[in-house]
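Quick one: this structure, given as structure tokens, is what I'll be asking you about.
As you look at this complex, bear in mind that one protein chain is not there, while each of the others sits in place.
Let's look at subunit A:
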């Protein structure tokens, strides 16, 4: 029974499917019939119109034609309307686009207007600058014309000066020849005067000896050697005088004879003084001029009676003391000259802050040799050692260098504790005294380069880089000036501090240099307070 029911259901569905299919097929026919009905209705209306106007068949045809024409026109109108609508839509869209672009263009215009304003401002500024530059250009052109004229004039003047220079050179050469002749003559005279001075010194010493009979007889018993007795150095006991020597600091002082001494000052002058017979004052004999800067060191040759001075003006100069004439100027150093010494009877040796040592020929006034050291030279001494060609220099780098002028390099060097500010040679030339900034004095043997003694004291302070320590006239004592207005005197052999003498009550005066009278009695000291002091 179930199978029968399923079969009936399938059969039913099949029949329904076929009925639906047929129904769909007939829909098309129904649609066609509906259209046919509409057309038939229109035809009926047309027939009725025709029957009404049977008599006016021509008019009816015309009406039909007009109707067709009007329908066609209406169709065209509808098409045009549709087209116009589309055109309107397109136009609206274009209008929107145009408005957007117009807004954009307006903003760009505003932006460009601002740029134009900025550019106009820049243009105005540039025009002003251009005007200024034109004015400057005109001025420069004017100056150029003037300079061209000046150049022409100066060229002509240069030509004249060259010819004058040539003539002057010839005159200089002639004068130099005459000067050489004069110097040779003066040398002969100086030798004669030196012999006379020695005899006078011997006579004066004899007179002094006679005056001190009692003391002389007392010391005669202790020393069998009569020569030693006569040349003994006497320690200073009292200040004889104190005077202003220069308008500035007094850098150096040097006895020239028993009663004459020379001073060098920061006022670029070298002065010669004579001590009065009673030793209570000194009078100025002469002023040696020519330096253009402070004078640092003095050197004196008793035989030739000449004074050599080294100066901060990068030169060292040589004067004749008697005639007060400037004999030579040695130029070549590139910095201030710290020290200079007469060397080998016809040469000068000089040390400078430019770290070189130069050897000069007095007759030709030219530098015959330069020694490159590499360290600032503070002091230099000659007439030392076995050979006449030896000299010794002290330096910023704590060293004392020993030289032979025939060699470019030092033969030996010793290093001390600090900068070596000054050197002095003993009377026999076999020992040197070195003063260093570590407030000590060193006694050095020139032959074996050994340090024999060291001298120092509790209150002793080296005054400055160019402070000077010296031997006494016979070498019995070594002495140095301190920064506290005192002079310290040590015994050379025993290193015992023998005596301290003061130049002033206060302790603020720096003593720059010392000099012991060759007669053995008389100590000169100069200081930064423009004064020099004599003790006897």
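Miscellaneous remarks
As a working rule, a residue touches a chain if its C-beta (ideal position, glycine included) is under 8 Å from a C-beta of that chain, and two chains touch if they have at least 3 such contacts; residues count from 1.
By definition in this document, contacts and distances are computed from a predicted model.
Within the choices "Autophagy protein 5", "Probable quinone oxidoreductase isoform X1", "Cytoplasmic tRNA 2-thiolation protein 2" or "Light-independent protochlorophyllide reductase subunit N", the name that UniProt assigns to the complex's undisplayed chain is "Autophagy protein 5". In the complete complex, the residue from A:29, A:188 or A:207 that touches the missing chain is A:29. Of the options A:40, A:247 or A:445, the residue whose C-beta touches the omitted chain is A:40.
Subunit A residues in contact with the hidden partner, per the touch definition given at the top, are 4, 8, 11-12, 14-16, 18-23, 25-26, 28-30, 33, 36-37, 40, 43-44, 47.
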